[in-house]
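Excluded from the complex is one protein chain; the other protein chains are retained at their positions.
On to chain A.
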Amino acid sequence: MLHYIAKRLLQAIPTLLIVITVSFFLMHLAPGGPFDGERQLPAEIEANLLASYNLDQPIWKQYLIYLGNLLQGDFGPSFRYEDFSVTELIGQGFPVSLELGMWAILLALAVGLPLGIIAALRRNSSIDYLVMGTALAGIAIPNFVIAPLMALVFGVFLAWLPVGGWNDGHWRNMLLPVVALSIQQIAYIARMMRASMIEVLGSQHIRTARAKGLSEREVIWRHAMRPAMLPVVSYLGPAAAGIITGSVVIEQIFGIPGIGRYFVQAALNRDYTLVMGTVVFYGALIVLLNLIVDLIYSALDPQIRYDD
């Protein structure tokens, strides 16, 4: 097992190198530079700025400089946020995005799984239709619609919860964004769980279990749950990455200081070092999350073993 993990981590190095290289050159290929804006700078000023960030060097040299710094763990200074280094920005923002994302995933699982199971067990009943109908609506309504609505209702009209801000992760500030972020995931997970549960319940080993005279509860908990979870688990890897990265909208709407926003803003500002920093960081994160999912997979499904 350890051998397998080590191997996967080693494989991640070339993957990340490709990610870095492709994004580095793509970014520099994009028209416009970090100092293009409404006010065009006098030529000599722009020259000074470019020189101070090594941007006057040939691109291959910039690439080598960047790689060299990266190897020493230095993501460089942000072009836009001059009082902070990229490492600091990610270091400050990521715990926030992570906390938000984790709660959203936990909530999505805690609500989505039971809903899916109930719908599967009461297939074609009114509960099933209600759950699946709501789930469909949850998938269809984008979170940039739900989030401001919730802020308006619970923050402005009812004044129960703050409309925005993070307040060092106080639960009152976290509640709305976590719910807004998880609604779509709840819907996906419920639908996925229902489908896979129904499939598993119709399979041979469940028939056998029932034939042995096990109680329905035991059939479901001991024999159906684990295989039924598999598709959900494999969905969780990309979903977790998606939630943590995809909280851009939610972070903007609720004014949360995570790093989701850097993805978009840094790219728009042509803040090269910050773009690269977030890409490298997320690249590594996704590799890691996929590895974890694969490990959970093997724990759930006895047919999958990684000890080669």
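To be clear about the criterion, a contact is a pair of C-beta atoms (placed from the backbone, for glycine too) under 8 Å apart; a residue touches a chain by one contact, two chains touch by 3 or more; residues count from 1.
Here is the rule we use: contacts and distances are computed from a predicted model.
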Subject >> Undepicted complex member, UniProt protein name, chosen from "Urease accessory protein UreF", "Oligopeptide transport system substrate-binding protein", "histidine kinase" or "Imelysin family protein" >> reply: "Oligopeptide transport system substrate-binding protein"
Original post:
Which of A:G76, A:G112, A:G138 or A:P162 touches the chain that is not shown?
Top reply: A:P162
**OP:** Among A:Q11, A:N54 or A:Q92, single out the residue that touches the unshown chain.
**Re:** A:Q92
Original post:
Which one, A:T134, A:S234, A:Q252 or A:S298, makes contact with the chain that was left out?
Top reply: A:Q252
Original post:
For chain A, which residues reach the chain that was dropped from this view?
Top reply: 30-45, 48-49, 51-52, 80-84, 88-89, 92-93, 148, 151-152, 155-156, 159, 162-166, 252-255, 257, 261, 268-270
